[in-house]
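With one protein chain removed, the remaining protein chains of the complex are shown where they sit.
So, subunit A:
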Amino acid sequence: MQLITWTRRAVFAAAGALLAAGTVGSLPAQAQTPPGVLVVGQIAEPKSLDPAAVTAVNDFRILMNIYDGLVRYKSGTLEVEPALAESWEISEDGTEYTFNLRDGVSFHDGTPFNAEAVVFNFERMLDEDHPYHDTGPFPLAFFFSSVDTVEAVDDLTVKFTLSAPYAPFLSNLAYPTGLIVSPAAVEQHGEDFGRNPSGTGPFHFVEWRSNEAVVVEKNADYWDGAPALEAVIYRPITDANTRVAEMLAGGIDLMVEVPPVALSEFEGDEFTVHEQSGPHVWFLILNLKEGPFAEKLVRQAANYAINKSALVNDVLEGTAEVAAGPTPPAFAWAYNEELEPYPYDPEKARELLDEAGVENPELTFYVTEGGSGMLDPVAMGTAIQADLEAVGFDVTIETYEWNTFLGEVNPGLEGKADMAEMAWMTNDPDTLPYLALRTDAWPSEGGFNSGYYSNPEVDELLEKARVSTSQEERAELYKEMQEIVQEDAPWVFVANWKQNAVTSDAVENFQLEPSFFLLLKDVVKN
């Protein structure tokens, strides 16, 4: 009997202790973040806060608020407008860009922003002999590989000389790789600069608690007007379910990349769901060199056979739109509005297969388990397989982990597969077609044309658009290119991803940008 009494006492004691812990514990629960402090749920810990050293959108979301570039995207568009450069001139032949810099801007560390600082930034990235080149590696430095020299003409004028005309140059300057860092801070911190960043942006860096938070505070002297927020706290929450739970529990005020299945959780008045389609395209690379897809009719048949609306509405729960061609509509100025997506028409697909004289063509289909911009590749791959089999294709799926997948796909599909999933997110309409649709971009030439598409007309249009200095002329060339490529169907054009975010009812003035950057300067938190 003694034992039982003891046990009962123990149970009561334990329960009491738990209750006590609960009561004490609930005290800090009331310590919500105060007005003016915005907590952002990020998808991962940043790699570095050195804009020249990173490649991930997750890092860009912080960087765009600490730094400025010479130019930036106009709000709501992918068109370039002045930022740290007030104006610029481009030489007739398109190889010299002269920027007039904004006067009176300082870095957060107090040193002045000037032409020398710009020169330092680009030489650090591009010149292997630069004393601070070892603060890299700089994986996206090739964005500026056409830059021959950068010189400070005077204190507020800087001149870039390109080895050949290169129209995407300005867009690339607006990309995070072109953000300007403080030379003094790089000199002071060396390879630790990425953890001690200093720029000219609307927020200045305060602290980085590893795996917990990156904290930035308002730069009251910001040249474009002080931000409304006092501070922003970026929290890395890698697990999507946990991120949703934090949002529901009020632990974060703003959440990015909401999983499609979780969107219904945020239907109430307490939350606002934001959506914005971006410069992203999800497609299937078809192998034109061998097998059934060497025949154009079969490629078109595949485009007709796949029910893209079902993919974006059911598999992706409306977080994407059906793609019409190789260029995402987010590049409004270069997008061909007249292009209609291939309709879902299995009858037509069967007819085309008959016309091509192929019966039950066998396909090997490379699918990845997940990767940057790949959305829900396994579920999408399975749905695509079912659609293709419904019209007579015989599809075998091979699934690979992302890094392995890239290692298989990027060197070309020849001898391995007929079809592979792929997605790209770019900052200029030039990038993807130039790298993945030209004859000179076959894998053997170091490009990403893994399906060996080749059309001299497309090659010419793209080469011409790249060296043109007139946006109108470039737009015409890209529009023509899209029409030809859609007809040739070297890919199955599937989806353009819509980025989403959820904000709590305390957050105002927030909007997503087509660039997928997160700009918080004008956001208010009550």
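FYI, contacts are C-beta pairs under 8 Å (C-beta built on N, C-alpha and C of every residue); 3 or more make two chains touch, one makes a residue touch a chain; residues count from 1.
FYI, contacts and distances are computed from a predicted model.
The listed choices are "Formate hydrogenlyase", "ABC transporter permease", "YibE/F family protein" or "GDSL-like lipase/acylhydrolase family protein"; the UniProt protein name belonging to the chain that is not shown reads "ABC transporter permease". Only one residue from A:I90, A:I237 or A:A475 touches the chain missing from this view: A:I237. Considering the full assembly, A:G194 is the residue among A:G194, A:P227 or A:P361 that touches the omitted chain. Annotation: of A:F448, A:W497 or A:F517, A:F448 touches the absent chain (contact as defined above). Touching residues on subunit A toward the chain that is not drawn are 2-4, 6-7, 10, 21-22, 24-26, 28-29, 31-34, 37, 39, 44-45, 47-48, 50, 53, 55, 136-137, 139-140, 142, 191-192, 194-195, 210-213, 233, 235-239, 241-242, 245-246, 248-251, 371-372, 401-404, 406-407, 410, 422-424, 446-448.
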